[in-house]
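Below is one structure, written out as structure tokens; comments come after it.
The complex is shown incomplete by one protein chain, all other protein chains being positioned as in the whole.
Let's look at chain A:
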Amino acid sequence: MSQAYLSIQGVDKSFGSFNALKEINIDIQKNEFICLLGPSGCGKTTLLRIIAGLEKPSHGRIIVGGKDITSLPPAKRNFGMVFQSYALFPNLTAYQNVAYGLQGKKFSRKEIDEKVKEVLSLVDLMHLHDRYPAQLSGGQQQRIALARAIVLSPDFLLLDEPLSALDAKVRVKLREQICELQEKLGITTVMVTHDQEEALTMADRIVVMKNAEVVQIGTPEQVYDEPNSPFVADFIGSINFLEDEEYGGSIIQRNMAVRPEHIRISGPGSATGISAIVKHVEFRGAFYRLLLQTVLTGQHLTVDVSSQITHHLKLTKYAEVSVEFPQDKMINFPSETMVVGA
């Protein structure tokens, strides 16, 4: 395996008695797009701030390109950063915002102009270069922020929930643009997000975090298809945990699970299937989401079914169906007993 480009080694962070990060180890390859994903308060933003140098880790090291940068201030780390709030300077035009970091460094006026125009074209905003941030839409502002972050050719790029403040449509569009840009520039990128869809669609690898710890690191396919814990399975996408009949009650063995779209539905009375009743039908546009209850054990199941099958089997409330779990799609966790919450 090649040497990691950005390496987080044994990083701990505590604020007083509160542990914000525990023993974090992540190796990031050059040109890789990494998403730090987790619920709020899991420590992902603290980790990003430590990479940026805005916070000091209590223990551990940050290595970039073989160089220990743990004790370097942000200004000596050579990274670009994009914030959720864009943080564009309101009194400077788009052009001036992008040029801001270049001025006062060893660039000639002509070089600055060329660089600014180049990145403005990269984000497709050359035509709006003389607008003030307040005169741009949210998506445009975030693209200017992105341009400003990459114009200094940083070693790596840090994105702190860059899409959270945007409308759903703009978000999807900008998602693609960021990925395209990242690929084109080949810049190592770490993005923090709490949106699992964002992480799945954008990242090369996802780092799933929970309670100050890394739970799983893997490609989007890996964390979706082979989650290593009920938490990851539940946090990313929808999941059905299958109850172990022997235990029943409140304490159950949660070591088997299946995604809603993998459960197969057929008409009532199938020889191999388990009988269930449709409790609720939810129209989702491209498909239907059904809530079923098995007749024998009373287990609830969420199942995604195509419109075609729904209509074909006439799946309405109280309809009877047969359910089958394809063995190759079942997710197995190492045995773990947990208390089911509400």
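As a working rule, a residue touches a chain if its C-beta (ideal position, glycine included) is under 8 Å from a C-beta of that chain, and two chains touch if they have at least 3 such contacts; residues count from 1.
Keep in mind that, in the parts below, contacts and distances are computed from a predicted model.
Which of the following names does UniProt give to the chain that is not shown: "TetR/AcrR family transcriptional regulator", "Iron(III) transport system permease protein", "Fe-S cluster assembly protein SufB" or "Acyl-CoA dehydrogenase family protein"?
Per the UniProt record, the undisplayed chain of the complex is "Iron(III) transport system permease protein".
Footprint of the hidden chain on chain A, which residues?
Its contact residues with the unshown chain are 3, 9-10, 12, 25, 52, 54, 56-61, 63, 66, 68, 70-71, 73-81, 83, 85-87, 89-92, 100-101, 104-105, 132-135, 148-149, 152.
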